[in-house]
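A single protein chain has been removed from this complex, and every other one stays in its place.
Labels run A and B following the written order; every chain starts at residue 1.
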Amino acid sequence: MAGSTLASPSAEPAVAASARGVSVSPARETWRRFRRHRLAMISALVLGMLILGVVVGPFLWPVAINEIDFSAQLQGPSWAHPFGTDDLGQDILARMIYGGRISLAVGLAAMVVATFVGVIVGALAGMSRRALDPFLMWVTDLFLSLPQLPLLLLVIYLFREQLKAVFGLEGGVFVLIVVVIGGLRWMPVARLVRAQFFSLREKEFVEAAKASGATSWRQMVHHILPNAIGPVIVAATIEVSSAIIAESTLSFLGLGFPPDIPTWGRLLFDAKDQLDVAPHWAMFPGAAIFLTVLSINFIGDGLRDALDPRRVI
Amino acid sequence: MASPILSVSNLTTSFRVEGLWRPVVKGISFEIAPKETVAVVGESGSGKSVTALSIMRLTPPGSSKIEGSIKLSGKELLTLPEPEMRHIRGNEVAMIFQEPMTSLNPVLTIGFQIAEALILHRGLSRSEAEAETIRLLEKVRIPAAKSRFHEYPHRFSGGMRQRVMIAMALACKPKLLIADEPTTALDVTIQAQILELIKVLQEEEDMSVLFITHDMGVVAEIADRTVVMYNGQAVETGPTEDIFARPTHPYTRSLLSAVPKLGSMGGHTRPMRFPVVDRATGLSDVPTETSDTVAPASERPVLEVSGLTTRFEIRAGLLGGVKGRVHAVENVSFSLQSGETLALVGESGCGKSTTGRSVMRLIEPLSGSVLLDGEDVLKLDQRTLRDRRKRMQMIFQDPFASLNPRMNVGAAIAEPLIINGLATRSQAREKVAELLRRVGLLPDMASRFPHEFSGGQRQRICIARALAVEPRLIVADESVSALDVSVKAQVINLMLELQERMKLAYLFISHDMAVVERVSHRVAVMYLGEIVEIGPREAVFGNPQHPYTKRLLAAVPVPDPARRLEKRPVSNDEIKSPLRAPDYVPPVRQFREVSPGHAVMIWGQEWETQPAIAKVA
Partner (left out) sequence: MATYLIRRLLIAIPSLLAISLILFTVLALAPGDPFEELATNPNVPPEVRAALRAKFGIDDPVMVRYFRWLAAMAQGDWGFSFASRINVDSLILQRVPTTLFVVGSSQLLALAIALPVGIYAATRPYSLFDQIANTLAFVGFSLPTFFTGLLFILLFSIYLDWLPFVYRSDIAATGWRWYWEMLRQAIMPITVLGLFQAASYTRYVRSAVLDVVRLDYVTTARAKGLSEQKVTIRHVARNALIPVVTLVALQMPAVFGGAIVTEQIFRVPGIGSLLISAILSNDTPVVMAVTFVFACLVVLFNLIADLLYGWLDPRISFR
């Protein structure tokens, strides 16, 4: 053997790869595992239909949301009003389609805010080797022990009027609610990202990159972030459902969107005093919130299984 | 042979994987006579640990099934109802495990955990059980046993925890002790103590022992008979002497040829490849010494380290004050010629890995100098350092953690080239193909992802990545320690070939004395952050001077049953920690030259008071 050009060949069989013949990238592997989670697949379908419903709904059901009809107060479901009417005779289906857009938009936008802030704070803490990390974690823990709902209520109570003046009625409340919900919910993401960074930056493949002359930026972007992203995606998914619940809670307490913007929580707030005569008024928006949140949570669970870090690294 | 304590016949254990039953142990049979020690030896995935768990019926109930027959003193265990089986476990058959750090419940005192079995099986009262537990702790030579009864596991070192596990196993005087890799996670001197202890206790208690291991040295040391397992099957069974002297199965032969034997390199000055055995025929080639690769002493060394010191501060308490310092590397100096392999050996906590990382400047040392081709790496600014890093590369221990799971192999190998601007993307692709070929893999593997490769293949990929920038020096930090014996031999052969062709200098960090003897030109023995002995490999192994070097060499199990009876001194000491008080000032050390290039630290009183022969025996 000595003197031959070939090095001693590897005597081990290539595991898995040769058996299947094709190479499987981690992303495809993730999709394959996600598809196996039956409830997550069903939920993805349900959520897709809900989103489709609120997006194209107004074209299929072109009824004005504020068309008052005193001859049809508090009616149960019928062909004219599939979800019934409220105390002013307004069509609940039309109001729900409109409100659903807002509720879902708030959920998504607040998730983006929370994830963005969380990833930045977590990554800064995770890359720092000096005093920045303890400080950021102290701030994170501090925010975690803030009483969120009271604080949300307080901020909205204090700032609603001014933002209304700047962004208009709907826009003002929207921006306020998104920023406040996002601003009070970034902490879990930050902790997660930091923990991921801490374990990943000690991994040998990151050290190997460093030993090859990679800058900190390259280590982070090419090696740490792609491996930290799985749990962040899961957390971000769950964040959407938390934000939807938070917005609905605010509206349900009468402190979210004003009455002329019928988000699902607001509909429940209006309906709760007529529960004995018009239960349908509360049931439909309540069920919509429940179904949305449930399917998002199941999708999160499916993603968690599919992205299980223990199986990737 | 007397009627056997344990008789396993046609044992098949399968696990359900994605809906299919996959056999892991395939119809193995063996017997254990009273007071006999039988070793089951095999590489990872051979099914040896599953065999042990099957005997205890501890495989996960829903997703596994055990077929065949397991008889304990003639009683069939596989058909026994669960309550009766529980009476067997811990009472008639006891078990100790590989990982002493995780085998004890962290929230219960060790005393309680031992007494639990006594109360359960022997019906002792709490106070009786406590007295008996203390007796057991004394029996396994735990110092101050009485005061340690109420302590939690985190207060014990790995070796001490394994003693606690043994005490727990002996609690009910079992007929059979199953030891599943009980010394694998331990340092070599501690391993020697535990093996000695198991041998002594076996005689005292008249137990049979089933010893599961991957280490042929341990087998030779302890077993009367041996079962060699490969791929779920018992390929060879027989008295240990016969297996070592006249292996018949090709697998056994290849396994034995891949095992480095400490002391087998006498008369050779240069490293030597491992023989390559054909798995099918069992035929082997005869390895020769590598050619002389070391640059002459007149040339400037690739690496000159002097006075290297790295310390870590331990902060604790309310205000986070410095409560101590880990003197991980203390005033370490050595040099390395082109084409030379210098091995750093020592046990856990001796600072050998920290030395490697400090040289690479993956850790910032406190003081000293590291000259790479005459340029001090420690004085470089970040930008120049990144540029110089292409001259020294590192290969790590864990092949599973050293490749980015989200990056395909080609991208991983090309990364150093791209970073350093040494190649365009298309040039890099060609270079990757060539590198893959050079480390014994196929060029079309470049598009695959790390999870599709085995441990040995991954280590080859890591070597290819390190070679991409054509370095002068490679720091190999326990690079072959996590690999199975036969794979280990292949990877070492590859490293030796590459050294011959590329005149690479290796800083070879390892705890494995036998491997070090095989691959290195020179050796430095480290203890508590300091080099206690350094010199040509033949001099250090053939004529060790420092008491620690001697102790280390004596503790290595030799894969030769004929040498078992040579009584070797085993000390009962625990490994000391390099953690010191904040005001500790390291003493000034003096070295004595034994022969040209062979220097030994002059040691103090603490080494003289050591008992020469083990207290254990």
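We take it that contacts are C-beta pairs under 8 Å (C-beta built on N, C-alpha and C of every residue); 3 or more make two chains touch, one makes a residue touch a chain.
Because the structure is a prediction, the values reported are computed rather than measured.
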Among the chains included here, which ones are touched by the excluded chain in the whole complex? A, B
Pick out which of B:M95, B:M272 or B:M360 touches the chain that's been left out of the picture. B:M95
Out of A:V155, A:V179 or A:I229, which residue would touch the omitted chain in the full complex? A:V155
List every residue of chain B that touches the chain not included in the displayed model. 56, 58, 62, 83, 86-91, 94-95, 97, 99, 102-108, 113, 116-117, 120-121, 152, 154-155, 165, 168, 316-318
Per the touch rule stated above, chain A touches the missing chain via residues 39, 141-142, 144-151, 153-155, 157-159, 161-162, 241, 245, 248-249, 252-255, 265, 268, 271-272, 275-276, 279, 282, 286, 289-290, 293-294, 297-298, 301
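By definition in this document, only the chains that are shown with their structure count from here on.
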Could you pull out which chain B residues touch chain A in their complex? 273, 276, 279, 285, 288, 360, 362, 386-387, 389-390, 392-394, 396-398, 400-408, 412, 415-416, 419-420, 437-441, 445, 447-449, 451-454, 456-457, 460, 462, 465, 469, 486-487, 490, 493-494, 497-498
List of chain A residues in touch with chain B within their complex: 1-2, 6-17, 23-26, 203-215, 218, 222-223, 226-227, 312-313
